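Removed from the display is one protein chain of the complex; every other protein chain stays in position.
Coming up: subunit A.
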Amino acid sequence: MEQTIKEVLILSGKGGTGKTSIVGSFAHLAENKILVDCDVDASDLHLLLAPKPTETHDFKSGVKARVEVDKCSGCGMCAELCQFESITMGETAVISPLNCEGCGVCAHFCPEEAIVLEENHCGSWYIADTAYGPLVHAQLFAGEENSGKLVSHIKNQARQLAETTNTGLILIDGAPGVGCPVIASLSNVDLAVVITEPTLSGKHDLDRILDLTEHFKIPALVCINKWDLHSEMSDSIEKSCNDRGANVLGKIPFDRQVITCQIQGVPVTADDTSLAGYSIKAIWKKLKEHL
């Protein structure tokens, strides 16, 4: 019988709240799952999971314009048409690939047909084995803009892998922010878990990420990391979450052992002396009831 696949996405809005350390721990605790790192820009999950790649692929998306210098008459029409400030005129047109969004308008209108559109190789993606199950992850090249498409791509790959291996759970580490890669990572997700911290910045960004999950009608639960760094702020976050129907799954204390484990490259839940590790175990137990 075909199993339904549940997708759980870990988000934070604000960066540095402990998202990846917690996903690494969930990876250690969960049985039979596929792991995905959707932070394709500055991904760190692989540093905890020591993946051994079994597949490596180029990621190509969109096009970039290039001037064939010998054909260019230097008329400047392309520079006038470009909306992305990517073309400057010298003797010929000069295109900055970084600003080019690949709309192709310059190539379409060039009277000399001197602009060609070339497929854009903008990153790599991998399927890898880890001690805790398969990991699908990716690296977008610096300065590239197709992060949303790369996120959608690796999520589709993870889903296919889950189907062929009859795996019921996909556990996803998301990107910070509320923009393109986060929106792409939300598609098909059954449950979002937002990791926050008891600071005004954390609270501000949590509110925005919960606005986003509500916008896409995805149920969300919250964990407060390092809650004891400001217990009053933690209480206030807990109350405002409950008021808007995003329940707090649990709280994790500030624990220097989290950093020691990161340096050793092991999930904090694998360390029997860590208080944070015990709290994450309790959170995982509660989270499982929601799946």
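Everything below uses one rule, namely that contacts are C-beta pairs under 8 Å (C-beta built on N, C-alpha and C of every residue); 3 or more make two chains touch, one makes a residue touch a chain; residues count from 1.
In this section, contacts and distances are computed from a predicted model.
Note on the omitted subunit: UniProt lists it as "p-loop ATPase, MinD superfamily", one of the names in "Ni/Fe hydrogenase subunit alpha", "RagB/SusD family nutrient uptake outer membrane protein", "p-loop ATPase, MinD superfamily" or "Heme ABC transporter ATP-binding protein". Touch with the chain omitted from the figure is made, among A:101, A:190 or A:235, by A:101.
Contact between subunit A and the absent chain runs through residues 12-17, 20, 41-42, 44, 47, 62-63, 81, 83-84, 98, 101-105, 108-109, 140, 142-145, 147-148, 175-180, 183-184, 197-201, 204-205, 208, 211-212, 215-216, 229-230, 233, 256, 259, 262-263, 265.
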